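With one protein chain removed, the remaining protein chains of the complex are shown where they sit.
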Amino acid sequence: MKITNKIIEKHGLKLEEYENIKRLLQREPNLLELGIFSAMWNEHCSYKSSRLHLKKLPTKGKQVIQGPGENAGVIDIGDDDAIIFKIESHNHPSYIEPYQGAATGVGGILRDVFTMGARPIALLNSIHFGSPDHPKTKSLLNGVVSGIGGYGNCIGIPTVAGETKFNATYNENILVNAMAVGHANKNKIFYSKAKGVNKSVVYVGSKTGRDGIHGASMASAEFDENSDEKKPTVQVGDPFTEKLLLEACLELMKDNSIISIQDMGAAGLTSSSVEMASKGGLGMELELDKVPCREENMTPYEMMLSESQERMLIILDDGKENSAKKIFEKWDLDFVIIGKTTNTKNLTLKFNNKIEGEIPINALASKAPVYDREWVKKKPTKEKINLKDLKKIKIEDALVKILSSPNHSNKSWITNQYDQSVMCDTIQKSGSDAAIIRIHNKDKAIAVSVDSSANYCKSNPILGGKQIVCENWRNLITVGAKPLAITNCLNFGNPENKEVMGEFTECLDGIKEACEFLNYPVVSGNVSFYNGTNKKNIFPTPVIGGVGLIKKLFKPLGHSFKKDKSKLILIGKTFGHLEQSCFLKENYSINKGMPPEINLLNEKNNGENLLKLIDKNLILSSHDVSNGGLLVTVSEMIFNSNYGAKLHKPKKLTSLCEYFFGEDQARYVVEIDENNYSKAEKILKDNNIYYEMIGNTQKDYLEIDGELKISTKDLFKVNNKWYNNY
Amino acid sequence: MRSSVIVFPGSNCDRDIAVALEKMQFKNQMVWHKETKLPKSDLIVLPGGFSYGDYLRSGAIAGKSLIIDEVIKEANAGCLILGICNGFQILTETGLLKGTLLRNKNLKFINKDVHVKVINNETKFSNKYKKNQILNINIAHNEGNYFTNSKHLDQLKKDNLIAFKYCNEDGKINESTNPNGSLESIAGIYNSKKNILGMMPHPERMVEEIVSNKDGINLFSSLLS
Partner (left out) sequence: MKFSVTVTLKKDVLDPQGKVVENTLMNMGMKDLRNIRQGKYFQIEVDENDQSLAEKKIDLMCKKLLVNLIIEDYKINKI
């Protein structure tokens, strides 16, 4: 078949890239080879637009065993325990078929984690939808939530935390990011680097069908009106088979049979074989007629590009083939030796004893294009908002409006569809700042949280980037965990647009600065570009997933009030920053100005000293102050508790709205038993931490002196209405 | 006391129940579904999960597995059988318990802590509970909506074969306290000889204060007494 410009374009390759391919091969590729190049050189696999910028992220630290570049990141949590985790996007497939898209997203990220030898212990997600009144939103929400639940519940791994947000920016391009966290023995971690020549390359798992052919290319192309036509490529997830694959892999990993292992994710057999060979500096020869196929008459092109789920590629040590095969047969899974490692440094593809394609591995991997795309700095906005120009609003009305908004409503409609308790190690479920998962059979635990702030990032990418890292860090602190490391999912628009590329670059600058200051390295992640349609790009939405350690397990504090008449303090300074706040958005539909300033020094000091108070068992509950400000934070502490709160009016700020709804950072509300108050106060004073007494807990009402009195029952009702009526 | 937990492909609460049994000093063994012989056991547990992915009907395919014939034989000989969640569904598919579990009335998977009332506290499984004791216990299922014909329902009532009913924290039973639409709020039932218990709630998730509470412990200690 003659390779025409049209075919090249259909493969998502630029003509200059095609010229490059010809140079590397020193000839024209055939269609199979072209397909392989297109899969490896697209944005999703090659990171061609992002690679240069990702390099600046801090990825090292005492706690890091493996940083980015493997299937997932690995950190040390003491003893022989390692935590393996990663977040990944499945945005485009989920928009096309929400149930299967979200389900296979969960399946894919789980494989990334158990490929490395970990038993998955927790799932998290960050899902973003368009405006609730957009005609597609409701069915997308339903589909995505059931897909996430369907997969996680069936395979039996608890879905413990997440965030669900609505914003018109996602009307035509939703975000579905899934994170998996696993636990492994740190001396038993498996990597994808091939070693040794003539070793068996084994295909295990499900059979190969025509699913998702060119899925990875689809994830790297913008949607247009015709995106409906791309539908047949969506893969179907089979959590049952994945459960079998998980158990079979973990069983095989008990001995020393595996040299390297890699899951067949995006670009399936192509990317897994190239990755393994490239890391090992080897070649690989595959006999494609041996690939287990689900459909008749599948071509080498289809086999190499299929994205059928629940498959793995393993390189086995000599003589281990039979014992390994027995394990996979026990679990009713395919196990076929389909090739071997070679010293040719080529990917050699045979079909019916004929060489159908041969490509130097480095042409697909290290020589893949890298672009230094043009980008522009975002100018800080000069927009100012003067409260005096706005219609006056009562505190109570403003609070009710925020608490009943889609973004702030109680999300149990969603979380009740996820099994959060299976495995019996979930110490703190979702609905708190972070979830807590016990390490099985041990007296320690990890805390996990995912966060994003698209509005802040849109307004100012550097501040926004810093802010999410800090917020994520705070969420782990409030449950008493020492934050260790993060994974990030960078959801952006079209990188060929210089404003978008600027947002990307500057968000990374912000993330880098905060991570460095907080010693909070990035150990894994994923970039998703081309989110948007018809030249309308989504708001920059980096999502941060953090993991922290609780060395000695204790009954979780949670963020709900525990007692009557305990003291409430606010750690951190309040300046009353209302620009980009929920208060303005929900009450006035104003989306203007700068996000709040980030002071990393205060951030670190406030957090570390709160951790001291928690360690010394001096506090009853704590909650970080984020979107919505102080009053929303206190309201959230009232939900699920039997208590209300009585708050004082501020001494300094004249505007109550600024004080109660300002979104200044590095702040926490902490509930302290009267008897412990002086001890806690001493620690805060000794460490120069700014704090103020803001009131105390009480029965039945949320009250501000002379300004507001609302019963906790009504508050709860307001917060629970939206989802149930949607 | 010796217990056996049957592991089907797709079971996912097998480890959880094993941990709970061992914590309660049962001598437990895991039994793979392809086995044709059961180890000598006083209690056989069919654990929760998604055996065979819940494909076709929940529990239907596990109900045809090799080991099930042995379980049926043991059950008929009087061995104690406990089916939790998917295990309950398997028991109804094999006919060891009558009735069936339909999809939840809201057509969604439900995971939350609910209250159930101990209706019969005079069996091998429940003698450590007080009559009408209210337990706070976790449910996690798609098909937990118990249904049976009126003749069987009459028998369940007459012979005191209803094990647990969903209720609120004060023990009231009505439409709003019924999470999944079960007939008469039934959360668990016995066979007529009361050696087989099938229940949707997960007692194995309720054995540790730090994780949840200890409301499930008495089910295991009843078996030991």
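Each chain carries a letter (A and B) given by its place in the written order, and its residues are counted from 1.
Here is the rule we go by: a residue touches a chain if its C-beta (ideal position, glycine included) is under 8 Å from a C-beta of that chain, and two chains touch if they have at least 3 such contacts.
Quantities reported herein were computed from a predicted structural model and do not represent experimental measurements.
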Options B:23, B:64, B:157 or B:193, residue touching the unrepresented chain: B:64
Touch criterion as defined above, residue of A:59, A:94, A:278 or A:308 at the omitted chain: A:308
Residue touching the undisplayed chain, where the options are B:56, B:107 or B:224: B:56
Residue, one of A:203, A:240, A:473 or A:517, that touches the chain absent here: A:240
Chain not shown, touching residues in chain A: 96-97, 100, 206, 209-211, 231-232, 234-236, 238, 240-241, 294-295, 308-309, 332
Residues from chain B at the interface with the omitted partner, ascending: 52-53, 55-56, 61, 64
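Note that in this section only the chains that are shown with their structure count from here on.
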Gap in Å, rounded to a whole number, between the CA centres of chain B and chain A: 36
Chain A partner contacts - residues on chain B that touch it in the complex: 9-10, 12-13, 15-16, 19-20, 34, 48-50, 52-55, 108-112, 138, 140, 142, 202, 204-205, 208-212
Chain B partner contacts - residues on chain A that touch it in the complex: 146, 149-150, 153-156, 238-241, 243-244, 330-332, 412, 415-427, 438, 553, 555
